[in-house]
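One chain of protein is taken out of this complex; the other chains stay put.
Order of writing sets the chain letters: A, B and C. Residues in each chain are counted from 1.
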Amino acid sequence: MKRYSALELIRQGLGGHRGWDRVWRKPEPKPSYDAVIIGGGGHGLATAYYLAKLHGMTNIAVVEKGWIGGGNSGRNTTIIRSNYLFDESAAIYNHALNLWNGLGQELNFNIMMSHRGVLNLAHDEGEMRQLKRRVEANRLNGVDSEWLDAKEVKNFCPSINISGDIRYPVLGGTLQRSGGVNRHDGVVWGYARAADALGVDILQQTEVTGILTEAGEVTGIETTRGTIRTPKVASVTAGHTSVMASMLDIRLPVESHPLQALVSEPIKPILNCVVMSNAVHVYCSQSDKGELVIGAGIDAQLSYTQRGNLDIIEHQMASLMELFPIFSRLRMMRQWGGIVDVCPDASPIISKTPVKGFYVNGGWGTGGWKATPGSGHVFADLIAKDEPNRIAAPFAIDRFTTGALVAEHGAAAVAH
Amino acid sequence: MSQPYRIPGRGLINRDRSVSFTFDGREIPGYEGDTIASALLANGEIMVGRSFKYHRPRGIVGAGGDDPAAMVQIGSDPASTDPNVMVTTREIHAGLEARSQNCWPSLKHDVGVLNDVFMRFFPAGFYYKTFMGSDRFRWLNWMTFEPFIRRAAGLGKSPTKPDPDSYESVNRHCDVLVIGAGPAGLAAAANAARSGARVILVEETDRLGGSLNATDPDGTTIGGKAPADWIADQTAKLAEHPEVTVLTQTTAFGYYAMNFVGLIERVKDHLPEHRRDRRQPRQRVWRVRAKQVVLATGAIERPLVFNENDRPGIMLAGAVRTFLNRYGVLAGKRVLIFTNNDSAWQTAFDIRAAGGEVAGIVDLRRELNEAMALRALKAGIAVYPRTAIVGTHGRHRIDSAFVSSLDDNGNVRGSRSRIECDLIAVSGGWNPNVALFAQSRGKLKWDEELASFRPGLSWQQERSAGACNGTLELQEVLAEGSKAGLEAARAADFTVRAIRQPEVRTDAVETLNLVPVWQVPSGLPREKTKAFVDLQDDVKASDLQLATEEGYDSVEHTKRYTTQGMGTDQGKISNVNAFGIMAEARGITVPEVGTTTFRQPYRPVTIGALGGQHVGAHFMPRRGTPMHAWHLEQKAIFEPVGDWLRARAYPKPGESFHDAVQREAKAARTTAGILDATTLGKIDIRGKDARTFLNRVYTNAWSKLAPGRCRYGLMLGEDGMVSDDGVTACIADDHFHMTTTTGGAASVLQKLEDYLQTEWPDLDVWLTTVTEQWAVAAVCGPKAEEIVASVVEGIDLDPEEFPFMTWQDGTVGGIPVRVFRVSFTGETSYEINIPATYGRWLWEELIAAGKPHGLTPYGTEAMHLLRAEKGFIIVGQETDGTVTPGDLRMDWAVAKKKGDFIGKRSLSRSDTVRDDRKQLVGLLTVDGDHVPMEGAQIIGTPEEPAPPVPMLGHVTSAYFSPNLGRSIAMAMVKRGGQRMGETVWIARLGDKPVPAKIVHYDFLGDAVGEAA
Amino acid sequence: MNATVTAPVRRSPLAHRSAMSAPDDLLHLSERAFDAKIVLRGLPEVLAPAIEKVTGLAMPEATRSTANDAHRLLWQSPDEFLLLGPVDGEPELMTALTAELDGRHVQIVNVTDYHTTLVLSGPKARETLMTLSTLDLHPRGFTVDQVAGTTFGHALGWLVQTGDDAAEGGPVFEVLVRWSHADYLFCELTHGARAFGMPEARPVSGELMEI
Partner (left out) sequence: MFVIDCPNCGARDQSEFTYAGEAHIARPTDSENMTDAEWAEFVFMRTNTKGLFAERWWHATGCRKFFNMLRNTATDEIHAVYRIGEKPPKVTADLPATPAGEASIGSGNDAVKIMTRDEEAAS
């Protein structure tokens, strides 16, 4: 596969860009694979990539009902951070953060990883206490995270309004300097290209219609392009996790909700970091193209329509005005919705299931993107060895039976 | 300046009112009714800005909301400047200040143009292929390059000071919402209005009439009237109906679920400062719930994609017509027409009719409409059939075009010839404007004759009429509009009879005979062809082809890889061309390619307007108690608690917050303190099954609580975790008064109603919230009894008569009060409940009565400190949703014997019965002066090892206790209950961990003694 | 009476506000404080005789209210009604109703001080309400004596139309709003009525927050 580089760009430029390889093949489905991953989003493609790269499983396929990256991967606000409260969460999100570093080089694809820093603001005593607890827990877990008072917040993010007379004044906040944003499409395409190069078949426009089992073990899947035999099926379908599981009559502790986001018109650089606030319901950053990228809260109702309600956006904008009154005259250019499957403890499910050979990775709620490499990495491990590793183990489904939840509501984004 | 491009006697502008504004500092004269675009064109200015990526010169292409790239920055005030304003949609007014954007140092000399020079090295998605750093040059990564990319990107500049303007949103219900006031919309609204239905007619521009305003006024009559007169008639008719609302300057930006449509009205932007009504918002969002919607949003002309098609001076043919007939501006002195369909010919005829010069009509088609050809001949217009424009010339404005004839396969044949012209009017056909239809989630269908998408299946209560439905002949458009109006009114349960349609006579070209040509051949190799599809984001046909070849071939991948249609115009004129080019590149049909998603908003909407009036002072209710004004007068420090604002402390002049809290807490224990406890949730519970109900919602037992007595209760979720707590009093056998936490008031009531209505409908229990019926003053401390006795009548306060955890009714000044002898501080305490309207009065009576006894008002901070001294928990501070009663070591509050209660079963799950769970304990730092940070983590070693450090738990509360003269803390610690007396360490940033001893958390008990 | 205690002073949530009007009687906004307010929970057939006897009012249909000179009875839910009575009338009403309904499965709660009443009248009353309310307030959809529990921006309240357009000066609406939302709603209504020339009332604020 032709490597990407500035030199190659110039060479191709002189040659009219006629010499580039296809980023990935368009293979016909094989009659059988060693494993099939359902869902061609970031997590699914990362899973495939690590299965092929680290576990030598190259005879595998990623089955995507639409186009890769078309679900939550292509709809999220790409905030990267790992400042979660509990050890179990810190472990997986920090694992992901470490993998993000240098991922562009590894994949030879620019994912535009920008460590511009993530601010989580506190607006009352309770939030101060929670966030300070998180900072300390993070510090002892080796997660970079620091406490800023209101003035330090202002110094780090000059466009923010810290005046004392707003409804919920900024009392301070935490800063994770290694956090930031990256380019969702770049990540999806980078993983896809690298996985494809390792022999993984990426089957787009291929929809799973059933999962085949014999004696409680997975034997294959039915798709709109025919039957595929395989002993291992892994669902990485974000909002549709329950739909996949229901094919095997498995119920999961997740509910799927609309989550909206929007971008403003592009403007010259004005916001230099990621700002998140629970009490005032804001999370906002500025893309390299110049758009303000703003995440809204989730709609309360369960829905698969990828459409939320306008009043959520309206309240979101009113909230934004509290922290950024200077953005009032800018304009919302595009809004959209995704489907997030939310777990009661705001932590994901990375797990085996009662059906041997069927694995589930989902329930990431509003926070899945930041975990993409870590999620794929440990899920690949689980699929290959049929046993969860240390990082994945706490996120098994049986935690809802034992009660050993990883209750991260406090650390999750504003939607929770 | 003389406005040399203005045509005498044409256009709907008001020539009696001259208006001038500035563009890049130069004064530009125009007339009332001009847009920035029409005024610029009247003065021969066509170049307005620079493109996003290559910074190529960009001129005016459209005449309205369809223009892709002619944007300016309005105003220079850092508080009110507006970036990215389309010159074709902003009316001019005196004092208007427009500046070109995304160029430096100036519009005509821009360094960004370097990107253009090296264009060949910056194809679609080039940035995915570099800047990721290499093994040799790790530092050459994104963090190095990003700042430069960011500075080059973006268009206009954001304001840097808060917006001085205000906005509002209003709600409306209507029977028929008509979107678009062109011929179809007007006909629809007029017919619906006759039924008496509530009609809202929405028009994006400043006048009704739509495409009729752009037609040659002498060429068409409707029912024997000139178009302008017909429009006036319809407008007058609408005005006769009281139930009709007509909104101009208003855009329908979003079609949401269940016929909910968002409109944005530009109230003031188009007015000069002195004519702006201060009482009016700058913009208003209309949140319309319509029974029926009529979409009459017209069609959007698409250009042809040909080599060097992006120079200023290349304009849509329909736009040229609009500028001529609506604004009286002929944008060029010598106009060349380039088309693949009949409609552009009308532009040539209109120009001739207006006395302008037409350089010729270059038509890609072989067979031409004979009548038209004849008409062109009569008008002395040169016609070039089966010919293509293969290139253009001119830096900041074109001066000529190069044409070549085509062979039967549509390839360039023979040599290029040059045609001098300063304007090229282009038409590639018309796309029905289906954006809102698609937003409503209707299904599109491909129309072969239009070579475009039009509405197929409706999903919501909506119908399309006129050009947005693919109908172009005016007579048909009117018929469709009328029909839609009638049907919509009837569907909304109104009755109305159809009336005769006015007859249309027109010499306007209404045929299309379109031959789709997605990319015009240039005879040059791809890399030498600069054929632009998206003029704002600089997407060329070759970019779309490259994307397809590289495998980004699904329509969404191509869009994302090339950024096609992702600019502020959202690809209004370019998307269908792009789909066509993608289809050709993939060798499939356009409907097989499909479309990208038409997203809300149809046009960008001001963020402030979406926030509406609910910003700043009106952002959220500032809930205060009846005593709030008193706290304000005392200059108390407040804290937000949910929507409430509670007094946190009352510092005296010159006193620090910390000292105030210490003083208040000391007084409450040594003399007396008074707290405003009004915000606690209160629920009146009544019914013969009330006890059973309480037994099921609380963890402890309620069967035996006698009237007159109070009891503390813990509430769990079904997951077994503590969710709320409070004291509940038994008023009568079947009557209880429950209190909840301030934050939990609403959710507890919902939860209780939920269980009553869905799980236990058999229980005879009623619930009513009385939270705000009562103002509550809590008086505590050694002198409390004396003080309360001096105010309250009808109650014997002798502890024998009025023991702890009981309540009694009394009066104050004849006003009935209910006094609860409960305590959140450990001191003798009276919580006096009085009807809220007397709260302020009672409070001041108590303050006065307490003065001699040193009664001290204390805020929530001292309250927290006092309860911590006594070892009382605060739900949400000691708990975080992961804490069971056992973890709090409050098993005494969990009844083992009584039956089931909410969350009970979860307490026996394998994880909840672990003996190494974190448990609540007290912590006494060895150094009594050191107050640990709340949230600090607890470790088991005197030194902090390298991460990851095993953590035993965390500090939930920590204060310096003035009454114990040392610091106290509460903490959740692994196995805490079994570690009494053990020493643990509290980790600190940049300092040695602090040793602390684990004790029981009742610090007023023997905890402190034991530790010492 | 206890010597130290001065005569009771009763303050309504909007004691610090005075009635406001837009020019040309387009709109009037004022508070009517201290109406007696009593929540009655129970089945209509159980409550009806007692209410009839005590107030002379019949039970209202769903989403309606019944009224006479002294009282108004609002439907709030199939088993919940809000009785409005004369100022200082709540003790008598409570006593009488309690006596009449003794032993029945009902709940009678005095909420006189829980809400206050905002009175909004004039030709622009509807439009003003529609800046905050999603209800269809068109005369065809919302009529005299109609009742709705709804949201006004971020405030909760019970809306009842008490006067007709036919009557002088356009419709009359009353909004029952809880104490702690009253100032917010009062100010939001004046804010929404700016376009009609209503002077704008700013919410009480100025609480010190910094530490």
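The criterion applied here is as follows: a residue touches a chain if its C-beta (ideal position, glycine included) is under 8 Å from a C-beta of that chain, and two chains touch if they have at least 3 such contacts.
Because the structure is predicted, anything quoted here is derived from the model rather than measured.
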With respect to the chain omitted from the figure, which of A:201, A:255 or A:322 is a touching residue? A:255
With respect to the chain omitted from the figure, which of B:910, B:941 or B:983 is a touching residue? B:910
Which of these touches the unseen chain: B:16, B:900 or B:916? B:900
From the list B:81, B:130, B:595 or B:625, pick the residue that touches the absent chain. B:595
Provide the residue numbers of chain B that touch the chain removed from this figure. 256-258, 260, 289, 438, 441-446, 453, 456-457, 459, 556, 591, 594-595, 597, 718-719, 750, 753-754, 757-759, 761, 900, 904-906, 909-910
For chain A, which residues touch the unseen chain? 65-67, 70, 207-209, 224, 240, 242-243, 246, 251-256, 300-307, 309-311, 341, 344, 400-403
Under the stated touch rule, tell me which residues of chain C contact the chain that is not displayed. 62-63, 76-78, 80, 134-135, 148-151, 156
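We take it that only the chains that are shown with their structure count from here on.
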Pair with more cross-chain C-beta pairs in contact, given A-B and B-C: A-B
Could you give the separation in Å between the centres of chain A and chain C, each centre being the mean of its C-alpha atoms? 48
Averaging only over C-alpha atoms, locate the centres of chain B and chain C and give their separation in whole Å. 33
Contacts with two or more other chains occur in chain C at residues 205-206, 208-211
Quick check: in the complex, which residue numbers of chain A touch chain C? 164-165, 169, 171
Under the stated contact criterion, what part of chain C meets chain B in this complex? 1-2, 4-13, 16, 33-34, 39, 41-42, 79-80, 105-107, 109-115, 127, 130-134, 136, 138, 141, 153-155, 178-181, 183-184, 187-188, 191-192, 194-197, 202-211
Chain A partner contacts - residues on chain C that touch it in the complex: 205-206, 208-211
